[in-house]
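The structure appears right after this line, and notes come after that.
Every protein chain of the complex appears in place save one, which is left out.
Lettered A, B and C in written order, each chain numbered from 1.
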Amino acid sequence: MIRLKFSITLDYQVLSPNCDFVFNFHPALNNRQNVREESLTIAQEVLSQTLVDTEEGTRYLRVQAYPGALSLSYQGIVDINHHYENPEALREMRVAELPMDVLPFIYPSRYCQSDSFAALANYEFGTMAPGYRRVLAIRDWVTHRTRFVSGSSGSATSALDTLIDHKGVCRDFAHLMIAMCRALNMPARFVSGIDYGADPALGPTDFHAYVEVMLSGRWYLFDPSGVTNPTGLLRLGTGRDAADVAFANVFGNVSAQPPRITIDALSDAEKGITLPTFTHQAVSSTDQQVCTGGLIQK
Amino acid sequence: MIRLKFSITLDYQVLSPNCDFVFNFHPALNNRQNVREESLTIAQEVLSQTLVDTEEGTRYLRVQAYPGALSLSYQGIVDINHHYENPEALREMRVAELPMDVLPFIYPSRYCQSDSFAALANYEFGTMAPGYRRVLAIRDWVTHRTRFVSGSSGSATSALDTLIDHKGVCRDFAHLMIAMCRALNMPARFVSGIDYGADPALGPTDFHAYVEVMLSGRWYLFDPSGVTNPTGLLRLGTGRDAADVAFANVFGNVSAQPPRITIDALSDAEKGITLPTFTHQAVSSTDQQVCTGGLIQK
Amino acid sequence: MIRLKFSITLDYQVLSPNCDFVFNFHPALNNRQNVREESLTIAQEVLSQTLVDTEEGTRYLRVQAYPGALSLSYQGIVDINHHYENPEALREMRVAELPMDVLPFIYPSRYCQSDSFAALANYEFGTMAPGYRRVLAIRDWVTHRTRFVSGSSGSATSALDTLIDHKGVCRDFAHLMIAMCRALNMPARFVSGIDYGADPALGPTDFHAYVEVMLSGRWYLFDPSGVTNPTGLLRLGTGRDAADVAFANVFGNVSAQPPRITIDALSDAEKGITLPTFTHQAVSSTDQQVCTGGLIQK
Partner (left out) sequence: MIRLKFSITLDYQVLSPNCDFVFNFHPALNNRQNVREESLTIAQEVLSQTLVDTEEGTRYLRVQAYPGALSLSYQGIVDINHHYENPEALREMRVAELPMDVLPFIYPSRYCQSDSFAALANYEFGTMAPGYRRVLAIRDWVTHRTRFVSGSSGSATSALDTLIDHKGVCRDFAHLMIAMCRALNMPARFVSGIDYGADPALGPTDFHAYVEVMLSGRWYLFDPSGVTNPTGLLRLGTGRDAADVAFANVFGNVSAQPPRITIDALSDAEKGITLPTFTHQAVSSTDQQVCTGGLIQK
């Protein structure tokens, strides 16, 4: 089990009279990610509301703010109990086998125009044997052809841009990998989070983005940015791409400070709490809902 | 009440040994759209499965087919009980007021890159008073600047393309209107369906696409293609854009015939069943789930 | 006649062992723009070469530099003798009438994808009477829908981007106007220059970009950015778009300071030298070569 202690501080100056926020910085709640303790301070008398997506346990905080300073400070401790699997045992699934709520993740989305990647994905990986190794090959292809360059992309940058630019930040790596996977009919989705273990040379701790690919009926984690190990990821949001799980969507005029984030891993050998480490195993941090039904002979 | 009787026939030759289909041609089931009778014939011994999205009542038929001819023939009679509203009473909502499951419909999607339309939407409609009239103005702007040209667009055509091409088919009109609405923070979504009442000069009856915009907590129907009246629409699917509700997604190699579709409106004055007609009222054909929660003073 | 005195200073640190530059900051030489005096200082012992395009009198300075500081300082005084015309007398030309060397300016180019603008241009201006007024209408359409925002665009920004972004700098205004004109089969080209008379609130004097449209066999000046009057423009380069006449193309690795530019207008009533001012006349600053040939009955 992994135990992560972390804090997030967000500072805004609200400039317009009406300004709504939708935040997604709470850790998701599912049966593999458990919040031991948490606290949130909002330094303005705002109307706020927490919304929970029952499918993935994503939590959204909605805030209706007034002009002036708005500061949010969150602290929490989260336990993550990963599921590990032998990669050789994992197989890609036929579309006919997929749970219905997984179908949206084989379709194209704003930043992952997988329909446009069909020819490329088949050119690069179409003759490779399906399975976990093929997903790793896609991940490595993204990692090797793309440079991590802070500030090199923006809110309109999509997988098609990253393909040609050969640079980006973690969300761009994730979008490119997702687009390639979906182009081969593999369900792939976007996970936003905070990660433990990144090289400090990359700069201060920031929000991170990973990829999940469904194999053998379960979502497995991949980090195409190569920044850290999947076991060090704490899940905030899960969506089709970054459009769904921005840490903050702002509807109004604000000025913002860069987020301030700390994260630490706690260990306790007696209780089986270890530090995140690299593993050759396939790693999953969510249990897919049981697929009701399945194919029935007509 | 409207009563529509319709049939859909789809013909394929499956060419690859493995071929999966995800169809969405069943009428959606909700408390304003009621299926009185229906039948489906599949002229091949296939594995099939019907999946229902409980939120919007969208029904998907999944088929695992064999090489050779595959023909599907659906017939049904559906009653639609529209909700009508005085347009002047409808108002746009703040993001802070939206039900959580509506949030995805203010975010950009594959074919509706609303983030890129922010400047244009504000340039064209930013100073107009919010409300139903503004939505109509957007609809008319789309209708007037775009020509309906069969075959002028393809599966990769997005709202950005339609903006510059000034032509398209119903799905392109819908995408462009949705992108403009979301760019102004109005929830907008894509409805696929079959419509009664189109001008026969436009060619044989085909699948249609409409737009829904949320005003005052309810989804209202708009047809930017100008093909017919919203009251003549029978709902098949509801999604972010066409990526979610194609009438057929095919995973394999097939050749396809054009769909053959018939639709007729039945009337029965005694039972209050009338023909679809134009109305100045705002028209809705689904009841939004109650928004659990709402803003709470911290 | 207009007399402009100006200076340009460019500062680079050359970082790579091999670094070539192609500059275009010399005033063009033609029979309406006459250089009275000029001097150029290059503060490095470089190999350099001045190239003159005999058609438009564009001058390119090519430099093969060494690692270290490279500073170029140019000063000159230029007389410009504009041709003025009554706008009502000007007409658009048929393609069959155009001089052959004008044909490239009705075709699309890197930043002016006029082929993609055909539908839009015809939608907005297709029914308007051809002539100078129509060109003014296109210019005003660009001016009004686009905001001047320093740093809002980059070297890959094209007319299609500016159309949707609704903002840019002078080169983006020029590209958008050129694309619209060519889409209506009007020859249009890109002029780089330095301008006298811009509002100091826009920031320090910088390179500028204008548009030339051919009417009645002559190129006339238009400034869609609305920054100043065409009579205040000093011509450096003339091309299809910014790809042809960057003030500096650098082939190697450098760091650069922002250009430092000064410009002043001299006047001398006795000699007929006046300050640049606004005029309702159509203004031209180059004489088109005589069109050899013309249509001959077969």
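Quick note on the criterion: contacts are C-beta pairs under 8 Å (C-beta built on N, C-alpha and C of every residue); 3 or more make two chains touch, one makes a residue touch a chain.
Worth saying up front: this structure is predicted, and the values here are computed from it rather than measured.
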Chains on display which the left-out chain touches in the complete complex: A, C
Chain not shown: contacting residue from A:79, A:140 or A:165: A:165
Given C:103, C:149 or C:256, the one touching the chain that is not displayed: C:103
Interface with the undisplayed chain - residues on chain A: 116-117, 119-120, 123, 145, 160, 163-167
Contact footprint on chain C, counting only the chain that is left out: 18, 20, 22, 42, 45-49, 51, 53, 60, 62-64, 94-96, 100, 103-104, 107-110, 113, 115-116, 155-156, 185, 243-244, 249, 251, 293-298
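As a convention for this text, only the chains that are shown with their structure count from here on.
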Topology of the chain contact graph, where touching chains are joined (line, ring, star, complete, other): line
Type of chain B:chain C copy interface by residue overlap (half), same or different: same
Centre distance in Å when chain B and chain C are each reduced to the mean of their C-alpha atoms: 48
Residues within chain A bordering two or more other chains: none
